[in-house]
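Contents: one structure, followed by commentary.
The other protein chains are all here in position, but one chain of the complex has been omitted.
Right after this comes chain A.
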C-alpha cells in the first residue's frame, strides 16, 4: 500500500502544511535520492549532497538536522532498543539500510545473517522482487536492470562485489540498489 506519509519532522505542533521549505510544492518529499551522476570508480560523497540540494527539498538527502529524538518515545524498553542498535563492525547483528531507486521506503537487513555475496543478492532479489543477475569483475552487473551498490566507511559508493566479502561486511554502512544505467560508471575502474 503506497501512501503519502504525513510525516512531521519536528516534535512540536507544526504540521507539514505550514512547514516552510525550498523546492516545488507537491513534489514527493520521500524521494530521498535524486539521480546523482556517477563518475569513475569512486564517488565523493560531497558530490551527492551538492547535486541533491538543488533538486529536492532541503530536508532530503542531506539528512535533516538529526531530528531531536523525543525522550522515551516511541515507548520501547531501553533493553530492546539497545539490542538492535549495535551496528559497527560486528559480524552478527549488523543491520544496514537498503534503499532501492523508485521505492518509497527503505528496508533494513542484517548483514550478519549472510555468508556470501550470492546469499545476500538472493535475499535482495526476494525482498525487492527483482533480478540483479551475476557480478562480473569487468562489467559489474551489466545485463541486469539493477545494480547493488553500497556506501563504505569512507563515504564512498562502491559496487557490491568489488571487494572480498569479509572486507565488505566490515565496511558496508548502507546499501542502495541503483537503476542499472547509473551504476555503470561505478563498475569501471578509473
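FYI, a contact is a pair of C-beta atoms (placed from the backbone, for glycine too) under 8 Å apart; a residue touches a chain by one contact, two chains touch by 3 or more; residues count from 1.
Just so it is clear, contacts and distances are computed from a predicted model.
Trainee: For the chain not present in this complex, what protein name does its UniProt entry give, out of "V-type proton ATPase subunit a", "F-box domain-containing protein", "Coatomer subunit zeta" or "Alkylglycerone-phosphate synthase"?
Mentor: When "V-type proton ATPase subunit a", "F-box domain-containing protein", "Coatomer subunit zeta" or "Alkylglycerone-phosphate synthase" are compared with UniProt, the left-out chain turns out to be "F-box domain-containing protein".
Trainee: Determine which one of A:83, A:134 or A:167 touches the chain that has been left out.
Mentor: A:83
Trainee: Spell out the interface residues on chain A facing the chain that's missing from view.
Mentor: Residue positions of chain A that touch the missing chain: 1, 3, 5-8, 11, 13, 32, 67, 69-81, 83-84, 92-93, 95, 97, 105-108, 110, 112-113, 115, 126-127.
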